[in-house]
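Left out: one protein chain. Kept in place: all the others.
Naming follows writing order (A, B, C and D), and every chain is counted from residue 1.
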Amino acid sequence: MMPTEYFLAHIWLIPLFPLASAALMLLIGKRLPNSAVNVVCVGSVFLSMCFAFGAIWQLIARPAAERVVSFSLFDWVPAGVMHTNAGRVMDFHVPWGVLMDPLTAVMLLVVTGVGFLIHVYSTGYMSHEGGYYRFFGYLNLFMFSMLTLVLANNLLLLFVGWEGVGLCSYLLIGFYFLRKSASDAGKKAFIVNRIGDAGFLLGLFLMLGTLGTIQFTEIGPAIAAGHFAIGNGTLTAIALLLFVGATGKSAQLPLYVWLPDAMEGPTPVSALIHAATMVTAGVYMIARTNAVFSMAPKALAVVAVVGCVTSIFAATMGLVQNDIKRVLAYSTVSQLGYMFMACGVGAFSAGVFHLMTHAFFKALLFLGSGSVIHSLSGEQDMRKMGGLWTKIPTTARTFVVASVAIAGIPPLAGFFSKDAILGHAFEYSRILWLLGFVTAGMTAFYMFRLVNMTFFGTSRVDHEVEQHIHESPSAMTVPLMILAVLSVIGGWVGWPESLGGSDRFAQFLAPVMAQHGGEASEAAGAAHEASGGSMEYLLMVLSVAIAAGGIWLAYKWYIKQPDVPGKIAASNPFLYRLLYNKYYVDQIYDAMFVNRMKDLALTLGSFDVGVINGIGVDGAGWLTRITSRVSMVWDSWIVDGLVNLGARVVWVLSYPVRMLQTGRVSRYALFMLLGVLIFLGYFLHTSGYTLEKLLHY
Amino acid sequence: MEFYNTHILTVVLFTPLVGALLLLFVPRDSENAHRVIGNLFAFLGLIVSLPLIWRFSLDAGAPRFQFYENADWIPSIGAHYSLGIDGISLLLVILTTLLGAISILSSWSAIKIRTKEYYILFLLLQVGMLGVFMALDFFLFYMFWEVMLVPMYFLIGVWGSEHRLYAAIKFFLYTLVGSVLMLLGVLALYFKAGGNTFDVPTLLAAASKFDTSTQVILFWLFFFAFAIKVPMFPFHTWLPDAHTEAPTAGSVILAGVLLKMGTYGFIRFSLPLLPQDPAARHKIVTIMMVVSVIGILYGALVCMMQKDMKKLIAYSSVSHLGFCTLGIFALTPHGLSGSVIQQINHGLSTGALFLLIGVLYERRHTRLISEFGGLSTPMPNFAAVYMIATLSSLGLPLLNGFIGEFTILRGTYEVSIKYTAWASIGIVLGAAYLLWLYQRVMFGPVTNPANEHLKDLNAREYATLIPLVILCFWIGIYPKPLFRVLERPVQLLVEQVNPGYYGAERAATLGGNAAPVSTDAPGAAMPGMGMPGMNMSPDTEKK
Amino acid sequence: MIPTSHYLFLSLGLFTIGVIGVVTRRNVIVILMSIELMLNAVNINLVAFSRLVGSAEGHAFAIFIITDAAAEAAVGLGIIIAFFRNRETLLGDEMDLLKW
Amino acid sequence: MLDQIVFYFFATLAVISAVLVVTRRNVVQSAIFLITALLATAGIFLQLHAEFLFIVQVILYAGGIMVLFVFVIMLINVDVSLHQIQFNRQWWLGLLLALVLGAQLTVAIAVGRSGLPLGEPAPAKMLEPSTQLVGRVLFTEYMLPFEIASILLLVAMIGAVVMAKKKI
Partner (left out) sequence: MSQILNAFRSFMQQGGGGLLLPEMMLVLFAMGILLTDYLLEARDKYFNALMAMLGVMFSAICLWQLRGVAEQGAIGFSSSLVVDPFFLFFGLIFLIATALVILLSVRYLKIADENHGEYYALMLFATVGMMFMASGYDLIVQFLGLETMALSFYVLAGFLRRERRSNEGAVKYLLLGAFSSAILAYGFSILYGLGATANLSPFGGTLPPRTNLEVIQVAVESRGHGDLLVLLALVTVIAGLLFKVAAVPFHQWAPDVYEGSPTPITAYISVASKTASFALLLRLLLTVFWPVRLDWQMLLAGVAIASLTIGNFAAITQSNIKRMLAYSSISHVGYILLGIVAAASSAQGFLTGMKGVAFYLFVYGFMTIGAFAVIIVLQRQGIISDELDDLNGLYRRSPVSALVLLIFMLSLAGIPPLAGFIGKYYILLALIQTGHNRLALLGALYIVPALYYYFRIVMHAWLYEPGNAPSPIITIGQKVAFAALGFVTVAAGIYPEPFVKLATYSLYFPIGFSGH
């Protein structure tokens, strides 16, 4: 039903603004001056941001129970009659419909807000790049897809956005298409995502077949109506398949490999797509379908484990990278791992919470690094940085704020979300908690390793670069500051009870998450109560402590005695190389899948030419030999004639037949005689005058 | 005009023929005259075919085959000149006229020698293909089916590239093997059904009463013709040669329409010929689906090793058509409608791809991928269109390809998720080879000096490509009309091959208006109106 | 009296001999003669049969066969002469301009 | 009795000379033996009371045709052919097959004759003189064939002329 409130009734417009400007850019953008491009693109995003905020405001204005708005614009895929697994006959038609509820609201906030800021930032960052309009066209296209994704009210439409963002990331990663590495990275991203998507689609089919619906609002009721047991096999399968999709999009093990390479793209892209929004789509999707997941503990366990392992795995790799953006990339993977761990332990709202806060400070980190790179005219290697604190103050300060936030020092955003996750993890399983805990330490360490190597210590910058280091234009710094503020206060909406707050965020999301007594979350909630305050405080202290420890270590190693890391690396080179080369995962994948696939294709290719194309060339090898002999005479024909064996057989057989035609009259007469003989013999035989009978005749 | 209203199909069918005949009287050296006339009549063919769209009635009461025409042709053997189209053929007819016009336009400057013959043959080809989609009389159908071979042979043989002679005759012979077997099938069907009419619905209805063994034999006799045309996996080797050697327009028509004749044949003839006995039917269907899946993966894998762009696209056709056959033999509404839509999509996107490759070929006279690279610098718009075509071909949502593949997979899922899973691997591979191709042709620096100053698309090339692009988007965003058009024919088919699928009340809504149509006076007078096998299969009779 | 079958056997003997001539000899004239032999054998059959039922059709038939034999001989020899004129040979297996 | 002697004499004569026809290496000799074979056949006709046919055989065949043959043979110098091999390469095969054919025919007739009322043919005295009979038949029943035969001969004439004449 159409809502009465203006903005809620027009949320479907939100994606359209960026789409419109994207279309404009890609069609006639080339002829527009950069200023016009700025106005149109940033303006369009600004518009959708206003609409989004309006809608959110109007949503919040509603009583908590009615905070769901879902209506469809038109029938998109009315594919007609189908059977569910149960054999129920039903009509399948997917509407183009929008859904607005607290979860969407949060995502909208992040996407439009951060998106807008990054657009603004880009106007500064990209101002000197070629293909300015193209960049913004893609960026707006991305906004459209992402907004479609979050606003979709059914899984298929979500998939549209899902693929759309994939495409945009492909285009944006490959933005510098002259660099082979860039286009390679883009392709890798797309294909790896496709693998996930296959899983996603299968999950979708399975869900449709099982529940008879893919409308988010109907999933819960359908499950309730279906009277499925907890841990029902099909539901688990659905959950896992969907999760496969998520791992692709959100760069989890084993499909995370594309994200680090994706850093080939321009930095704002990394910030927007590969930190703040797109990569979190997987988390969003799982939170969306939490109804299914919470019915499938096994699946949840898998999610939790994968998330957790990914987070620590990525963190370890982040420890030793020297490319500033790569460090951030691995940290992103690691943080995403956190979010999945949260979902896995049933704390969906905590996951989403971390998603939001992470969006703020990770975006900030990327933009900051972008600003650094910008000022160092394209230098990305941290070993060639240092001592920039004074030279680019704004960037440096905001960057440090973000680092503190991600390290999880209270009262910055990171602290609250990470703490919430660790808290739930602790209740779910001590091991997961421990791993997360360690990861937190590593995070703090590599973040400050980065900060120290970049902003403090002695400058290692090349000389000619040294000359024109400059603070970035305000178009870039202002967003930095805004984001800095957000990463400070962003977490406060989730101030936990234990600290005298009232976890507004969780409450806000509650109707989406707990709307159908998912056992897991309830259990978690119960445990939460049980564990009581004391333990919770302890956990907080511990996490703050390890964060501080990490920071201190980084300070010790990279400011006080900078030679230590080298020593350590030297002392156990294997580990170092292993980490530095990211556990050789890419190489392994290449060896295992990519190359094998190529071989297979190669064999098939030759198979096609060789075998099928002329069935059993070898089988009839002697025929070919005859041909070659005969073809001494008829070469010209064979050449312009048949290569195809089926025909070649006939062709060759034709010669013996023709050799009968000797041109000798008596020979011909002989054949006629033979014919008569055969006829007569046939008749004599049939009428019983066989040879032996004749002998007795 | 009056004639047009009553004989719209005839007009659509023979407009190109008129053009061809007209061309006969144009002196062979006035080439531009040939071009003008050829384009004129191809375009005219498109125009006269458009009214079909809005004159086609969707309400359940309408006869199954509309715009029905029937006239005695060879009374002594009971062959009629009877035309008529249902939703499925409607789409294919429009696709044919559209692609015909486009590809003729695309060959304006590509064809420099023997223009007269070229346009004559192309228009004849047009007639043949339209006839195949319209004919409701087996004799007529077979005639068009064969007629179409000859012009195609020449298109490949005269205007093709270096190995054209080989490719042309290979194409002809391959297809002919299938056709003669089909001829036997037609004759057997005709004889077994009493030997007094060739009317398709009547014969198919009769076929549903044969004993299982006969039905099986008939099915296989027809199978080869269609499988070779599609081409299904083991019979596909003619395709790469033909596609590669044919001139651009030829490839477009080959991929866009000719292959669809095979799938159309499967839908229109093979499905009703499926044995009624569930066991036998299940066996056949399983074989079909497995082969289709093999085709999907096989085609996709072979694509990766191609050095020639056209060959690559050709093999991708094998893969895509695999999806179509998979959907057809899922015997579910989603599978069928998805398959038809996918056929249209393949026509559009692969057609576009061939056109684009043709554009390159015209400029560089090579199709080797290694010859190119970094083209998006000299010709950005070309790159953009190419990107859209690629995306639609790899099934990106909001582009046509997705709708088709999704629906097909959805329909296949009902049979067994195994097929769906394997087929979706095909989707992944599809992305792989298409993007790989795109990257190697478009991205990177311009390595080959010959490519530095390539001209971007010109107006005529835009004119050929834009309609396709628009259609790609339209189908991707608002496919509803297609589904509406397909709804009823698909329902009739499924009810026949998969009785009771629609459940009692839906079947009632269908049978309610279908049965009378098949039996009442016009139905009897015009066999074409009959519903093949509606409520005639044994197991429905039992009910 | 001689049973008719003997005539039949005689004629088939001559016929066979004619056939032998046709398939073994090289000289076209001899081949032609052998064919004459075969026709002659046919005549014996005819006359024998007509005698069997005491009707004259067989005789008439035989006369026509003889006529035909004469005609064939005439044309045949004409052709052979024309051939000899160009090729200076009469040997059947030297005629192999036309083969395969 | 006489009948038998006459028949077997002529029969053996015919067969022997036929064999000689196909075996002699000299064409002229073959021709001569063909004449004897034909004359022997004529004798058999006589023995079968086919007097008219006997005359035709002697005059037309032995007379006309053979003269034609010999004439041609003379026209085409013989001595060339004397030095040539008279039997082609696969003569043994031909001989074999022909003998098989003979055997088959023998079997066929030997078996098939049982169907015919063979044995005793109609006695000669019961027949009117065959010459008149043949004459009547030729001009009543077989008038049409008679006409056609004339055309046939005309064709043969033209053909022979066209072929043999150097310059038409």
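Here, a residue touches a chain if its C-beta (ideal position, glycine included) is under 8 Å from a C-beta of that chain, and two chains touch if they have at least 3 such contacts.
Small disclaimer: the values here were computed from a predicted structure and weren't measured.
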List the shown chains that the missing chain touches in the full complex. A, B, C, D
Among A:V465, A:I559 or A:L680, single out the residue that touches the unshown chain. A:L680
Chain not shown: contacting residue from B:Y118, B:F133 or B:F154: B:F154
Could you tell me which of C:I2, C:I17 or C:L46 touches the chain that is not displayed? C:L46
Across the whole complex, the chain not displayed is touched by chain C residues 11, 15, 18, 22, 28, 31-32, 35, 38-39, 41-42, 45-46, 48-50, 52-53, 55, 57-58, 60-61, 64-65, 68, 71-72, 75-76, 78-80, 82-83, 85-87, 92, 95, 97-100
Against the chain that's been left off, what residues of chain A make contact? List them. 634, 637, 641, 647, 650-651, 653-655, 657-658, 660-661, 663, 665, 667-669, 671-672, 674-676, 678-680, 682-684, 686-687, 689
List the chain D residues touching the unshown chain? 105, 107-109, 111-113, 115-117, 137, 140-145, 148-149, 151-152, 154-156, 158-159, 161-163, 168
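In the analysis below, only the chains that are shown with their structure count from here on.
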If you average the CA atoms of chain B and of chain C, how many Å lie between those two points? 66
Just how far, in Å, is the C-alpha centre of chain D from the one of chain A? 101
Whole-Å distance, chain A centre to chain B centre, using C-alpha means? 35
Residues of chain B that contact two or more other chains, please. none
Per-residue multi-chain contacts in chain C, two or more chains: 19, 23-26, 92-93
Using the touch definition up top, name the residues of chain A that touch chain B in the complex. 26, 30, 74-83, 89, 92, 156, 159-160, 163-164, 167, 170, 174, 177-178, 180, 183-184, 186-187, 190-191, 194-195, 197-198, 201-202, 205-206, 208-209, 597-598, 600-602, 604-605, 608, 612-613, 640, 642-644, 647
Touch list for chain A against partner chain D, complex: 664, 666-667, 669-670, 673-674, 676-677, 680-681, 684, 689, 694, 697
Contact footprint of chain D on chain C as seen in their complex: 1-10, 12-21, 23-27, 29-30, 32-34, 36-37, 40, 43-44, 47-48, 50-54, 56-57, 59-60, 62-64, 66-75, 77-82, 84-85, 90-93
